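One protein chain is absent from this view; the other protein chains keep their places.
The block that comes next holds chain A.
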Amino acid sequence: MEAEEVVQIRLEGRCYPVSKRKLLEQSDYFRALYRSGMREARGAEAGGPEVQQLRGLSAPGLRLVLDFIDAGGAREDGLLGAVPGEEDADEAGVLSGLVEAASFLQVTALLRLLLYQVRLGNCLELHRLAQVHGLPDLQEACLRFMGAHFHQVLHQPHFPLLASGDPGLQQRLREARMTGTPVLVALGDFLGGPLAPHPYQGEPPSMLRYNETTERWFPLASNLPPDLVNVRGYGAAVLDNYLFIVGGYRISSQEIAAAHSYNPSTNEWLQVASMNQKRSNFKLVAVKSKLYAIGGQAVSNVECYNPEQDSWNFVAPLPNPLAEFSACECKGKIYVIGGYTTRDRNMNILQYCPTSDIWMLFETCDVHIRKQQMVSVEETIYIVGGCLHELGSNRRSSQSEDMLTVQSYNTVTRQWLYLKENTSKSGLNLTCALHNDGIYIMSRDVTLSTSLEHRVFLKYNIFSDSWEAFRRFPAFGHNLLVSSLYLPNKTET
């Protein structure tokens, strides 16, 4: 049996022997070289081994590629295992050497293998390399990974440097996060027991998702992190398709400053930087890729969370501490409406501009509202629920105080519209979310005065100005939060 033909690959004065057959199998470069009929295609000089000179590649990168070729292109889980750990400054260099050698020699099998090697530590570098070498599949894989781990990628130390060379990158990643199916998700301390919706047994899930076609709730294969269980009065907001749960108080009544985010792309909770100020019964609002934690129990300061730095910073405070107020984003500004100041009813609509970091009095209104929820569509703010009190009016205030209403306020025309009411439902302690074409509203509360139980799950359709009630309420429980998130398509069954 004849020995296999061996080619010496020469780089920087060193030779690496490789089987010629395997080279031809794995490398399009060598296949084309031998086909080209050019100088190097002649093969070995009489008596000597065949030498193929390469230039410009990095030796460690070439060695990894040749090892791969020598292994016959077999799947090697340790492909990047040979690359030193993430903290090693050389990793990027070795990685780039590997990608370059694999691209230059066109070792397609190895390039394909790289698609499964994308990690937090290398995704930015791999993405850059994929762009340089024109590897659309790898670029796509990196974008998918970075989209799924967007905030973690954002605060990679070298992100700003790499992103500066690719100004559209952040925007593309943000768009990549907004794909999938918009799904209504409910969080809460759901109670188990015989009335719990089937089919789950054992520990009741704390996260549910709603299937609109079957009108049923299903558990999400993730639960609230243990330190969020039994936390009330937290702030919640969706930023870049992450659901943030921030602050609040424990049953034992201590306020907390911790912040967590749920990432639907990975179905994971992450603890992020805590606020500087412990606060509860405040509002968390997402504006222009940042979060704002506004006020709280006897607190007037405002903090801003920047996912790029994973840190909170104080910005301009509210003029007064407010209680039972609400806030939402509208056209890049924050609007605060209703509630009480330390002395009086708050009749002012406050507007905060993140760019100039200034709070200003937007308008004073003649209806007092408190404990409402607010969402916005374009320039219109929808005010859902809450207690209304028209000053100087002789309306039967006792009635209007406890019913579910929807009003709108147009921030351009400054016009109020009383849209819809539902007198049989309570407008207090509800949670709502903008989802598809309507505002989905949910509440489950026992009013102490009447010991009547309110179980509400309905939708206000903002286009047809009509109510739509749903039969299935998720579960018995309290501390509910409803939210609309894009879930990856594969988990939608």
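Keep in mind that, in the parts below, contacts are C-beta pairs under 8 Å (C-beta built on N, C-alpha and C of every residue); 3 or more make two chains touch, one makes a residue touch a chain; residues count from 1.
Criterion: contacts and distances are computed from a predicted model.
Undergrad: According to UniProt, what is the chain that's been left out of this complex called? Choose from "GTP-binding protein RAB5", "DNA sliding clamp PCNA", "CDK2-associated and cullin domain-containing protein 1" or "Microsomal signal peptidase 23 kd subunit spc22/23".
TA: Looking only at the record, the undisplayed chain corresponds to "CDK2-associated and cullin domain-containing protein 1".
Undergrad: So which of A:R119, A:H158 or A:R414 would be touching the chain we can't see?
TA: A:H158
Undergrad: Name every residue on chain A in touch with the hidden partner chain.
TA: 8, 10-16, 28-29, 32-33, 35-41, 45, 48-49, 51-61, 63, 89-90, 92-97, 100, 103-104, 106, 125, 128-129, 132-136, 157-158, 161-162
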